[in-house]
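Reviewing the structure listed below.
Of the protein chains in this complex, one is absent; all others appear in place.
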Amino acid sequence: MTLSRDELIHASGIISDEQTLETSLDQLRGLVSPAAFTGETMLLNMGPQHPSTHGVLRLLIELDGENVITVLPDIGFLHTGIEKNMESKTYEKALVMTDRIDYLNNQGNTLVFSLAVEKLCEIDVPLRAQYLRVIVAELQRINSHLIWLGTHIMDLGASSIFLYALREREYILDMFEEISGQRMMGNYNRPGGVWRDVTPRFMTQVHKFLKYLGPKLDDYEAIVTENPIFVDRTKGIGVISAEDAINWSVTGPYLRGSGVNLDWRKAAPYSCYDHFDFEVPLGTNGDVYDRYIIRLLEMRQSIRIIQQALDGLPTGPTRTTNRKFAPPPRAELGSSMEALIHHFKLWTEGFKAPVGEVYVRTESPRGELGVYMAGDGTSKPHRVRFRTPSFVNLQSIGVCSSGVLVADLVAIIGSIDIVLGDCDR
Amino acid sequence: MAELMDITNQIRHAFPEKVQDIIEFRGEVTVIVDPSAILEVAHYCRYTEGLQFNLLSDLGGNDYFPAEPRFGISYVLYSMSLNHTIRLKVYLPNSDPTVDSVVSMWQGANWMEREIYDMFGVTFTGHPDMRRILMPFDWNGYPLRKDFPLGYEEVAFSFNNDRVMAKKPHPME
Partner (left out) sequence: MGVSSKLGEMGVITTSLETAVNWGRTRAMWPMLFGLACCAIEMMATQASHYDVSRFGMELMRASPRQSDLMIVAGRVSRKMAPVLRRLYDQMPNPKWVLSMGDCASSGGVFNNYAILQGVDEIVPVDVYVAGCPPRPEQLIDGILTLHNKVMGEKIKDWA
């Protein structure tokens, strides 16, 4: 029995019964070039399940042979509805969900959420807590860049760097487990400071790790940086100019690769970053190679920051003593009536935030991570919006990938460094 | 702080009847603008000497149901050469949630406006590609509105276990 073309398409289940092939292509009419409809160019689906898309990203690529003409990202396969879910939880309960937004920058997400709550409710943070936050945030930055290094170089062909990078990462995860009990979703930064003080074992681990990592980064540079295959695959690929990058609201190493000096740790310092002395590496050409060099240099600068923070770590409390926002220590509950009442109010109802809205921005390993928080006088936030870097950076993929080959597209996606949890929330 | 107030006063003098209010909260300055004038104010902020807000940091939406005006769209602008930040805010009524798109000023507003359309139902006139971005293309409703339910599944205890399990889909082999 022969089936007509339409019957075959419906029987294969590609499109639902109500659609026909013409209408599903119709949605793309303004977005791809007219040659796609006549068949001169090919529409290729780089689907949500793909080894090199770093998560569930779907790209619709229009190809002329091997040359890319248009790239249409289709995101939303990991949309979790976190922002709506936070509107029905108290501030401290909503903090639990923030770890999972950008799952390679857990401590950074809780940091920016805590900073927003502190700005909205005017909570003070002790100095020791701010230094500890910096140490943990920079360790998280090294962690994220190591995963980026491993997966990016593995996409380009060298899979041994993947194993080396994940081996270094195990040391950092041990340190996170030491202070918070969990390898990844530590929930360590809380509004008012950090959860609890660090142990002496953590300090020795960090000291040892900082001495260990420098020579290892030299080893990886020796393997990759001058490698002719790597240089051919990345120099001159994925170039974006500085004006285009600023126009498309790009931030992070992606922007600094084009030579624009914008690092929120220097431009709008938060959590005592202005006490530390570090450089911001900049690129010149704006291609994939420059972004690779920048991220390696950023890892070395993070080592420098952590060393300074460890040397100058002050003594003192690690969470605010304002009992309206931070719970009292359990030892006080037996002897003090106010401590008991504060504990009860915080655990049943949570603290109330004033009416108003704030916007706080930090520098995540991917770019500008910001939180727009609006309070309405109750103990649940009225609106929490996460301005995530991967979402905003991914829109410009069409600009920097015009005229490249399909294989270069993989290198470009890796160099933008997207995390789909960050993109879709 | 003082120079931010100078800038906002400069904007207010340039558009006397379009700037509705200037609010200062926790060190941040918000300029509330009439929705019909947002494109002119954005152009002024972008290109005037002394302002030069060339980076659009964030475009966020908020739903104030049941208060009117219902939707609030906030634009956080940053100037790279002068290192200051300002927020423009626009309030839209429930009966007509449309506003001009600022994609011609900052291309980075492209996906941010699509997300607000997807989540709140606010349409931006002049946007090159107004489609859903995070939800499936045939989804009904706008999830982040206050009258859209959270859609959570009841926790299954022993007394309501049968009722909860009956509502869940079960896979065919």
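Assorted remarks:
We call the chains A and B, going by the order they appear; numbering starts again at 1 in every chain.
Here is the rule we go by: contacts are C-beta pairs under 8 Å (C-beta built on N, C-alpha and C of every residue); 3 or more make two chains touch, one makes a residue touch a chain.
What you see is a predicted model, and the numbers here were worked out from it, not measured in a lab.
The missing chain, though absent from the display, is touched by one residue of A:Leu60, A:Met97 or A:Val224; that residue is A:Met97. When you scan A:Lys119, A:Arg133, A:Arg169 or A:Arg361 for touch with the missing chain, the hit is A:Arg169.
Residue positions on chain B in contact with the hidden chain: 135-136, 143, 148-153, 168-171, 173, in rising order. On the side of chain A, the interface with the absent chain consists of residues 13, 47-51, 55-56, 76-82, 84-85, 96-97, 100, 103-104, 147, 162-163, 166-167, 169-170, 173, 183-185, 420-421, 424, using the contact rule stated above.
Heads up, the rule we're going with is that only the chains that are shown with their structure count from here on.
One simple way to say how far apart two chains are is to compare their mean CA positions; for chain A and chain B this gives 22 Å. Within the complex formed with chain A, the residues of chain B that make contact are 25-26, 28, 30, 54-58, 60-63, 74, 76, 80, 83, 85, 87, 106-112, 115, 128-129, 131-137, 143-144, 148, 150. Within the complex formed with chain B, the residues of chain A that make contact are 27, 30-31, 75-76, 79, 81, 83-85, 88, 119-120, 122, 246-250, 260, 262, 267-268, 356-359, 361, 368, 370, 372, 374, 382-383, 385, 387, 391-392, 394-396, 424-425.
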